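The complex is shown incomplete by one protein chain, all other protein chains being positioned as in the whole.
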Amino acid sequence: MSAAATHGAREPEGYTRQEMMAIATGREIKDREIAIFGVGLSMLAGFFAQAHHAPNVRAMTEGGVFGSSPVGGLPWGIECNRISTNATSFTSALDALGCLVGSGRCDVGIIGAAQVDKFGNVNTTGIWDGEIGPTYRAPKTRLTGAGGANDIACGAKRYLIMVAHEPKRFTEKVTYISSPGYLEGGNARARFGFVGGGPSAIVTTLGILRPDPVSKEFALDGWYEFSSADEVVAATGWPLKVRPGAGIVPPPTAGELVSLRRVDETGALRKR
Amino acid sequence: MSAAATHGAREPEGYTRQEMMAIATGREIKDREIAIFGVGLSMLAGFFAQAHHAPNVRAMTEGGVFGSSPVGGLPWGIECNRISTNATSFTSALDALGCLVGSGRCDVGIIGAAQVDKFGNVNTTGIWDGEIGPTYRAPKTRLTGAGGANDIACGAKRYLIMVAHEPKRFTEKVTYISSPGYLEGGNARARFGFVGGGPSAIVTTLGILRPDPVSKEFALDGWYEFSSADEVVAATGWPLKVRPGAGIVPPPTAGELVSLRRVDETGALRKR
Amino acid sequence: MPDHKLISLSDAVRRFARDGMIYASGAALPIGSDAIVFGREMVRQGVRDLHTIFHCNTQQLNLLAANGNATRAECGFSGLEVFGFANGLRRAVETGTMALEDYSNLSIPLRYLGGALNWPFVPATVNIGSDLQDRSAFAPQENPSRSKIAMVTDPFTGRQIGAFRPLQPDVAAIHVTFADPMGNAIMLGTEWSRFELSRAAKRVVLIADAIVDPACIRQYPNLVRIPELVVEAVVYWPFGAWPASSPGMYDVDEEHMRAMNTALGTAEGTADYVRDYVSSWHDIDSWLAMIGHDRLAKLEASTTSFLADPYRKWILTAAEVAAIQAEGGLS
Partner (left out) sequence: MPDHKLISLSDAVRRFARDGMIYASGAALPIGSDAIVFGREMVRQGVRDLHTIFHCNTQQLNLLAANGNATRAECGFSGLEVFGFANGLRRAVETGTMALEDYSNLSIPLRYLGGALNWPFVPATVNIGSDLQDRSAFAPQENPSRSKIAMVTDPFTGRQIGAFRPLQPDVAAIHVTFADPMGNAIMLGTEWSRFELSRAAKRVVLIADAIVDPACIRQYPNLVRIPELVVEAVVYWPFGAWPASSPGMYDVDEEHMRAMNTALGTAEGTADYVRDYVSSWHDIDSWLAMIGHDRLAKLEASTTSFLADPYRKWILTAAEVAAIQAEGGLS
């Protein structure tokens, strides 16, 4: 995910782009919320929030690991021993993703994306050469599939998409919708009766995009001290609008960096 | 359930009518079967079978108590401590009645009845003065409701009905179907796609009734050494047919009585 | 977020119980793990017009029905197992003071599951084809009823099956063996439908026989089938299921089961029962004294006691629980 550097952006000093993305994501999580984090970046962002400003966030994993925080570094996986060491409850995927997420009870989820489009639809399934066409065919490059992200996208009250900001990832329309954002925009989600509210932000290595309240098209809401509106627009594969009032997202505070790095024990986000 | 005595029948010697009914029911259970027993009489009949001729019967309760046999006497209830003392697994009603019974996986269940009709439909819900009528109304005498018996009646491969043989209990048509037998007879169950096969026998304090293979009407298949075909017919509220080959059900063997009384530690079945 | 969720029984009822609410409990078979002490307190505080959901009737529903606190009930089973018919419930149903909607012991947990998953309906392959489907005490004019258990077409085969209405009770009082002060809970014995109910209900109040140190929870996370995330409050109340049993902790009180059921058979008996066993205590000590210490000792001498042994070293004393409860907690 270091490809953002290829757009000629400055590197920040004293922290990395990945750290900025994790912190910006974590800021979206409020204290006391019920939250579900995936593995990797999203888990770091979530546990950063817990360590920093949301000590009472009630986090669970897709596998139904409750009350836990990672021990010994970033977990290798959701059911990993690093997150099984200090749990208060182990249940199941049906419980976590069904009773607590699919039900609409979970306040916030964090998911990743290989591709995301202007309505926040996410593709994590594959990369095709062109459109798939009327007959389904295997992708040229097979990715990981939907995992729990589809369930979070349908059920969580809101969710955050974390993604490295590169033009090939930000596309007018994703080839395959693994996890629904606002579909064709507007009220399209209502057709399927999703209990979840949809994506509230796309947080990237260059800035933060938020949906228009009516059209649901994502527009630029903020960039970082090391990036710019022009740079974000250039790195986005659709004509990105800039929201009124958009501006610079505050850089990490010293306290935020300390909290994040305590969680990111093995320095996964510090690798440039 | 001692009302059978009012029909002028002889009392057996050396055992009670209730014991005969429990033994006759238990004989219907084969070794290695997956079985579900309710509380009270049906549990005694089931555990008698396990103690006597079906040591590897795999019994569970409606609450998902597995691998257990009662300790200290007849359990007070399905979740009772007397059956929780030596269990190998405790799960849930959804598991036992759903995954193992409603699914069609359970071989045999035993249920009781306040009223049963000629197609093996069971009423355990209430006694009304006459028909209920087009508008539902509370019964004159409220009984216990369906419990798990409806689920057993719909899902178990076959089930046994245990009931004291009295005319008021054996009626042409039950007022309320709590647990479906063969409904209006013939193929009527197929309308609802029940995975279970229906009642294979009605075992009473006077004899054993079995369904006609086609019409599904229950007819007399056997009586006990202390009863008679005439007595059973007289105690039945519909014109009871007698199956070809019907005859005397063998009385309890000494071994059967020993096994039953080991299970019926508190002598619940010996009270006349 | 509070640093603990311990709350007194009277505060729990004051905080969570409302006239007319949909209240679920008795989340065990009739004889075990009845959160009845919550029902006793609702009687004390005069909560009215309850729409109750009891997977099986228990002495709690028997009392709420007998005393007129419950005007509606939905049950899978409405007896008292070997203790016979539930006389209070029976009287309320037969006299028309409580409407009883009949389901089965599988359909109630399926409806909780559907509520937990927030489904609009739950597939039904049981209860259909019987009067459990065709008759409705809540919609008595319907004959056959289809608003209670509807029919739905399987889109894969065209086959018709039934559809249950999911349940999302306003409040559930759930009896558990152990809870930590935050509400992480361990049940011994069958769960019956307590897992599903804990996710289906909008608010969950635990009634715990004992409070354990959180270290117990972290040693046995696979036993913690109810995590604090779904729990609003924890009431520490020893023998809270009495006269029902709590596997590992105490046996059923056979004598009181019978005496109570006899009393609830009449209005006078019910008034006497309320006077003697509902209004006669004001805290845990007077509650235990009312049951009687000899009797408690006898009930505790259960053959299931060994089931609780692994956890005993973490059980907090009543004084320790009171000390935690006195500080912080729910705002």
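Letters A, B and C mark the chains as written, and numbering starts fresh at 1 in each.
Note that in this section a residue touches a chain if its C-beta (ideal position, glycine included) is under 8 Å from a C-beta of that chain, and two chains touch if they have at least 3 such contacts.
In this text the structure is predicted, and so the values were computed from the model without any measurement.
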Chains in view touching the one left out: A, B, C
Sole contact to the chain not displayed, among C:A17, C:A99 or C:A163: C:A163
Omitted-chain contact residue, chosen from C:L80, C:I128 or C:L188: C:L188
Contact residue for the chain not shown (choose from A:T16, A:T88 or A:S178): A:S178
Contact partner of the left-out chain, one of C:D3, C:D19, C:D49 or C:D154: C:D154
Where the missing chain touches subunit B, by residue: 31-32, 34, 55-56, 58, 60, 66-67, 84, 86-91, 95, 98-100, 102-105, 195
Contact set of subunit A toward the excluded chain (per top definition): 39-40, 61-65, 71-72, 74-82, 84-85, 90-94, 97-98, 101-102, 121, 125, 132, 134-151, 153-155, 176-180, 183, 189, 191-195
Contacts of subunit C with the absent chain, listed as residue ranges: 114, 117-123, 125, 146-147, 150-157, 159, 161, 163, 165, 186-189, 191, 219-223, 306-307, 310
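Operating definition for what follows: only the chains that are shown with their structure count from here on.
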Overall pattern in which the protein chains touch one another (line/ring/star/complete/other): line
Subunit A and subunit C, separation of their C-alpha mean positions in angstrom: 40
Whole-Å gap between the CA centroids of subunit B and subunit C: 29
Junction residues of subunit A - those touching two or more other chains: none
